[in-house]
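With one protein chain held back, the other chains of the complex are shown just where they sit.
Residue numbering begins at 1 within each chain, and the chains themselves are lettered A, B and C in the order written.
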């Protein structure tokens, strides 16, 4: 899927529920942080090899996928509300990283 | 852009630098959280209307776009390392949200 | 209460449950971040004046107090595991802030 199509779906979902009034950039950024907390919880107290083992379990992967999605949803809504072209921003950042960390 | 194309670019960038050894799910989730901290910093001490005003400034938008990109980069790498199809996870989560929050 | 007495209580609680093996600095820092996510949730979607109003409600204050405590617990355990004297670190940081932000 195109990122722009995803954003369109999210905006449509949000507008049908009349939630736009809550979606200030600050509130959305806070929500990103809250969802990241829940994402981190998936790895709490676990060692790297325990996580790898548990990732063979489909339900564990599904739950991590849900938490990643929650972060992504608020992140894309935040970009939208800030009128930021997230694809362009991402490509610019990758280019910047290429210069900052040249290949050996 | 397709999300899958973006992930491919990120994996290629990462592999060329031999960083895969650092990219355990736990380390990537931690990095997501670190970048979210920097994203939040863009809104620190500011009121909603001050943020809206400042968003007219192209440089402020660019800096927010960079922080959003940093979060997105680690988030997509995390999904990849967990062998999670992030597009499918996202669509599943949106469907789940539709049932959880029915339109009035 | 003295901070050192609080830490002693926490260590005793932790040791009686044989949880020390989980309490690496990295795991404790991750847990601090998870609990901060829950703390942020107390303020999600709320405006400053709505929060002030709700703070008159004892149960809301109690729940925020619990989340602050959870952050504090892991923060003090983290300092302990890193063999950092948190009181000294705090006083040093306040002094540093005084020089960084002189009174007008």
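Operating definition for what follows: a residue touches a chain if its C-beta (ideal position, glycine included) is under 8 Å from a C-beta of that chain, and two chains touch if they have at least 3 such contacts.
This structure is a prediction, so every number in the text was calculated from the model and none was measured.
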item: Absent-chain contact - pick from B:6, B:30 or B:72; value: B:30
item: Interface with the undisplayed chain - residues on chain C; value: 1-3, 6, 9-10, 13, 16-17, 24-26, 29-30, 32-33, 36-37, 39-40, 42-43, 46, 48, 51-52, 55, 61-62, 64-66, 68-73, 75, 78-79, 82-94, 96-98, 101, 103-104
item: Interface residues of chain B (partner: the chain not displayed); value: 22, 27, 30-31, 33-38, 40-41, 43-45
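As a convention for this text, only the chains that are shown with their structure count from here on.
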item: Between chain A and chain B, centroid-to-centroid distance (C-alpha), Å; value: 4
item: For chain B paired with chain C, centre-to-centre distance based on mean C-alpha positions, whole Å; value: 26
item: Shared-contact residues (touching 2 or more other chains) in chain B; value: 26, 30, 33
